[in-house]
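Selected chains from the complex are presented in situ; the others are not included.
Here the chain labels run A, B and C in written order, and each chain numbers its own residues starting at 1.
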């Protein structure tokens, strides 16, 4: 997506969050801590993880420092070339510019907008786009713009182009599929790799595909679940960020499962969005590292 | 399996548990309550469920009555023919004669034996049978007989015949596969239909088959689970009795998942065994009704 | 509160929910089932519970019957006098007329209004009353009337009189204190006994009184919780309907606990309101029976 103009910080010291990953080897933590110390940094929170399977190292640091972004960026660029490191630097708590995609179901959208306004979810929903108009009034109540992007088999390419234009025009950093009932094309998945989060209404990998609550009811499971994951070209196979479940019993109809499931879906999606917006989620192949 | 000689009850009034199922239609509860009232019964606990999908009706009643088993049985036989009813009658709390099948992993067996002795799990483990000898000492500590029934491809039929002989000789009512790593033949599954409970070390239907924790680790799930189910000829597809999960994160190795999973496995299995032994579980096609 | 004019039912058969309690003795289930059978009733769901501590019997039945309300009421009145029975009869799914009391926190109100509109929570919010005006716009978005009832030490009696007038004028059956930060007087508690549900932001009886999240943080607990209960004159001591918890760790500040707690609070409150509105909750002294 886009590199955004960053907020100017008038106060002498800022609170930064740095995430990085690189091939594992001795000395990484020391080098990073040294870089931060040289820039007057005081570490307030830090987590590391070395994956023995992939030999990759992951780190997330929150640090207070009066150094400028330019100074930090230059130093990190130098370090990155030494360690073959991928990194991001942001100000702690900066709201991530987010586009929410919806169809007809309101529960996830309502939850995200409410949490943005009232509970400090660090996103700024810059627009809502729907292939139906059902959620236009809810969107308006929260003072957001609603874009109607209808999708048929014939207009799918066109709708995706409009979506991508919206992403670019609005400097969107994160796209959330909040029970959006259309499958994104492979091309779009590749273009927005690592920046699209979906909520699937089952405990993946159980009940992939359509009508998971019908499948769950038929199988007679005793727990239903929801899964939030990054979207990739492989439907329902993207890296999992968060999952949760709810207990059910034999008295529950399919309709009950759908209603109960909505609670789990919004809980799981809002957690995944929060962690992503707080730069706690790092891709590790087809899995994720989540520094909670 | 077998119809057992029932405990003689010297006290005037006994505490009975009656479970039944039949095609749904008006008047069943009234007829059952009437039958029990005629025999001086006082209902202490009762649950009903009518399945709108299958049009079957299920009921579990606990009742105190001074009527003899013969009197109750005669009355229930008459009622059953009117309502095309399947029923069972037992004394509340009577320990169910249970054979536990094991391989090498001790955690489920240890849990069942401990709960039988100390926590009132209403089973009587009449023997433990293993295709390995690893758990012989643990079995002996709890004063139970251990039968070594080694299984190879060549001896499988023979081993199953020995198992079935054991079931008959010991009047076994319930067979628990407590991490028993052999697949029962279709024939044996049919013979013991509804009387064999297995614990599968995944949240079914995710990760069927072998090495589910390896599959779960590879998929990067955020919860691992276990499933207790009746055993049928369809491997890992039998009616589910109970499931539960445990939270995991990216730091967990496959070995960690295995260790954590053992906690979930024994918890789930012991619940399923308890509910079955308390006559709370009724088959409803390929699903279960569990009156908790 | 009030006995409401009930919905006229044009279809031949209605779906009723009957709840009752009385001193325990043999024959109650048979008598109730008989009464229902005589009126052509087909029981679709039924639960009973006899409390060995209080010797009280509780029952909830859902039944389809073409009998009129008058016929059923007459028959139940006769039965009630025989068994010293308290009972209620309602149509399954009829929305309960509800007044929501609020202060400044939006999360519980937002949740209830959303669930009423979108998820079939069987209440009809007939008005929202607040001692502050903060939630007026949210209320208006859902098309509900907002009543501003400011409370000071001097005006408390007056405000409660206005509240009671509102309850009567609007035929209110249920009052929900959705993070309403005023204590109701003993008199009001008695007048509305069994009809006011509160959400307390702790796992009662831990951390009664003010600022429970501060108390929880100071004590270093590893789980925080919320409790929904009927309101009585004994502050934070009313009969508990539902509780739940969320895991926290040492990194959480008081502000984090407050934010996390809001999730638990709305979940717990909406469950308690649903079960009450579905006539699943029966008072049993200072405890509750909840037929889930």
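Structural remarks
In the analysis below, contacts are C-beta pairs under 8 Å (C-beta built on N, C-alpha and C of every residue); 3 or more make two chains touch, one makes a residue touch a chain.
Note that the structure is predicted; figures quoted are calculated from it, not measured.
This structure file shows 3 copies of a single chain, while the whole complex it describes contains 4 copies.
As a working rule, only the chains that are shown with their structure count from here on.
Chains touching both chain B and chain C: A. The chain closest to the protein's centre is C, with centres computed as averages of CA atoms.
In this structure chain A contacts its sequence twin chain C using mostly the same residue numbers, the overlap exceeding half.
The centroid of the Cα atoms in chain A and the matching centroid in chain C are 37 Å apart.
Per-chain CA centroids place chain A at a distance of 43 Å from chain B. Each of the following residues of chain B touches two or more other chains: 49.
Remark: chain A residues 45, 106-107, 110, 114, 118-120, 141, 251, 259, 262-263, 267 touch chain C in the complex.
Within the complex formed with chain C, the residues of chain B that make contact are 24-30, 33-34, 36-37, 40-50. Chain contact summary for the complex, chain A toward chain B: residues 49, 51-52, 203-207, 219-223, 225, 239-245, 249-251, 253, 284, 286-290, 292.
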